[in-house]
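I'd like to ask some things about the structure below.
Only a single protein chain was left out; the remaining protein chains are all shown in position.
The first chain written gets the first letter, and so on, giving A and B; residue counts start at 1 in each chain.
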Amino acid sequence: MAGDDEKVKKTPQTGAAGPRKLDRRDVLKGLSTVPALGLFGYAWHRQRQYQQARIEEAAAAPVAAGDVQEINVALLGAGAQGQVLTDAMLRIPGLRFRAVCDVWTEYNQKRVVNSLKKFKHEVNAYEDYREMLDKEKELDAVVIATPDFWHSQHTVDCLKAGKHVYCEKEMSNTLEGARAMVTAARDTGKRLQIGHQRRSNPRYLHSYEKLLGEAKLLGRIVTINGQWNRALTPDLGAPDRYAIPEARLKQYGFRDMHQFRNWRWFKGLGGGPIVDLGSHQIDIYSWFLGVNPSAVTARGGNLYHDPATHEWYDTVMTVYDYDTPVGPAMAYYQTQTTNGSQGYFENFMGDQGTLLISESDAHAAKVYRDPNAPAWDTWVQRGYITAPKVQEVKEKAEGVTDVRESVSPDEHKVPIVLRDPVHQPHLQNFFDAVRGKATLNCPSEEAYATAVAVLKVNEAIEAKTRLSFKPEDFTI
Amino acid sequence: MDGTLELGESRGGRDVRRFTHEAMATVFEVHAVHPDARYAAQAAQAAFELADRLEGELSRFRANSDIGRVNALSAGGSTSVSPSAMDCLVIARHVFDLTGGAFDVSIGTGLASLELDADNFMVGTTRSGVRIDLGGIGKGYAVDLMAELLEEWGLDLALVHGGFSSLLALEAPAGLDGWPLTLSDPADPSRVLARLSVSQTALGASGLRKGDHIVDPRSGEPVRRRRGAWAALPRPVEARAGARADQGPRIAPAAVADALTTAFMLLDPGEIEALCDRNPGLEAWILLDPADSRHGEASLLHFSGTPQAPPPAAGRPQPE
Partner (left out) sequence: MEDGKLSRWQMIAITVLRVAVGWHFLYEGIAKLSSPSWTAAGYLKQARGPFADLFKWLASQPNLLANADLITMWGLSLVGVLLILGLFTRLACLGGIGFIVLFYLANPPFVGYFYSIPTEGSYLIVNKNLVELCALVVILVTGSGRFAGLDVILHGLFGRRTPSR
């Protein structure tokens, strides 16, 4: 366009300029690069349009988020885990905190209320959850992070009050309690998600759907081992000046402040490390294998702590048997609380490869191909796994018939980076389900099956014998 | 740096309990006076768990930390961060301005391109490639918060430090004016340069051993201007647990001292002096390299904005 204008303007001038020096050929040569400017103008215009569209897109996004139906949320249980869940929820758009309930009004309740205030959530604080349910009529959902022995009652009452519930694992310290939760969810038709947050972790979902499901990288999984080792720490305490009065402690089922802070170690309140830690990972065993265990053998004991203050076992080693559709499998799990060696991970071993996976970035997820397994090039090309780290193969100088000392398998990384707090995707899934835009990744039926498998470990330790499961044990 | 700041022989030592924990690639310690050993250990453990939680939010090595997410932003992007990460970034920018860019948590990748919305805890960036490393401030911030927690627990006679590079002294043990501290030569830790006695004071230390350099964020070049630098700030009453309104920015003297020492490794003595003059209570020490020093021996320069009398809370240096 610009070029044409120039031409119109210049041509008469050049015409008057004398033919000898400036003939038609010269004029054409003179203007020959002008169209490039037009082309530049066009490209620049397109670029601006593109940038403008991107800016509008970005500007439009928050508006769309505002359209999302706001969910009114309450936190029931403002301890360490409740604070972790709150931090993750603060990053999820479309939530409005309305209430916080905790019996430790002097400390934890105040801390969470204050941190919510920073994020401009004006919340009412309650000590008694029933009062909260009575007064907070507009609540849509309750997130429960109370001690295990309160889960069932809290969840059932919230569901019956018409709230959707996200409840931390372990569902309950008893199977009766867990069953009541499943039934209440069915009866009320409300969503009940249990906090096995690995089920929504992109790293685990990718491994389950793509690596095991589609690519079947491991072949047949025959053995699994996993652990959560935790270094020795002192028992949890509480600032003296914020101690809860004894009467209130008793009212809520605690003997004293020590038991209130360390309920996980007490029978009738929690389930010990195997339930606190193991439950997360044994849940993954069944999920990845696609079946519930058929039997469990376990040893455990208080090898280090005083059983008077630590009623549950500080050390547990357990073996599960599985009958999978492709054959038997066996899974080992250990947890101990005196040494944090290697932290926590789950390791799935098949006849074609190994998947080492963890919620922790220290292990993240890696797959190792057995040297005799079919090539994984397709999956590398599709981006399911990274190209293998080249393993050095020592060849003999003669090189002809080198006997390789057992070749180490190729190590591939699972290229999934989680940039959000680990509980956020699971909470997001719950709220999406509340809005009817997703199905729960860990509905109560699934979590119940895990509770059956995990709570049986403590039974097996006590019984000192191998305990079998019947398939109907896992269903309600 | 380890070894340049040490807790001296504590004459009240018999009552002082010491707890140790690894976090943020260094060793944190709590020294506290309390009659109940178990209670003190539980308080220290709560403080250490706080440091671990902060590491999870502030470490650039964790993909899902606040800083990990900020570092992954591309131009025009934004992310929400925790109040702690926002505090650190706000303090970092403040010290950046205060020191003319000698302390730069982005190491020259463009701190100015970060948009900090402290009211909504959102961090945005106007350009890609900004990389934040809170290494020079995160330890100090952790020390500040740990000290507040210890006060909540009633451990008022306490001292917290992270690798002796950031330290916060609360009230001193009974019978002492302050916690006894020494500043020593990074190249020769046995050579004590000064002795301090501090309480309600934050201290930061930086030092270079033989052959070490630090990168000047203003030029991107590795430099070696001096062997060590220390900064001390009195801890205002408002910083104490419970004294602060829950809204508004946190007062974090150890974080500021931590950041300032990094800058003091680079700034000219004149600039440090001017900074101390403008900020009553701020004290600085720098140890010149022998090459820069007139007498051929590493000499210690001390700056204090209040020459008449030292601020009530800060310590008095007593040169060896």
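Here is the rule we use: a residue touches a chain if its C-beta (ideal position, glycine included) is under 8 Å from a C-beta of that chain, and two chains touch if they have at least 3 such contacts.
Since the structure is predicted, the reported quantities are computational estimates derived from the model, not experimental observations.
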item: Residue in contact with the excluded chain [from B:V90, B:L176, B:V192 or B:V215]; value: B:V215
item: Interface with the undisplayed chain - residues on chain B; value: 101, 107-110, 112, 126, 129, 215, 217-221
item: Residues in chain A touching the chain absent from view; value: 10, 13-14, 17-18, 20-22, 26-27, 29-34, 36-37, 40, 44, 48
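As a convention for this text, only the chains that are shown with their structure count from here on.
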item: Chain A contact footprint on chain B (complex, rising order); value: 38-39, 41-43, 45-46, 62-64, 68-69, 72, 76, 80, 82-83, 121, 152-154, 246-247
item: Residues of chain A defined as touching chain B within the complex; value: 54, 58, 87, 90-91, 114-115, 117-119, 233-242, 361, 417-422
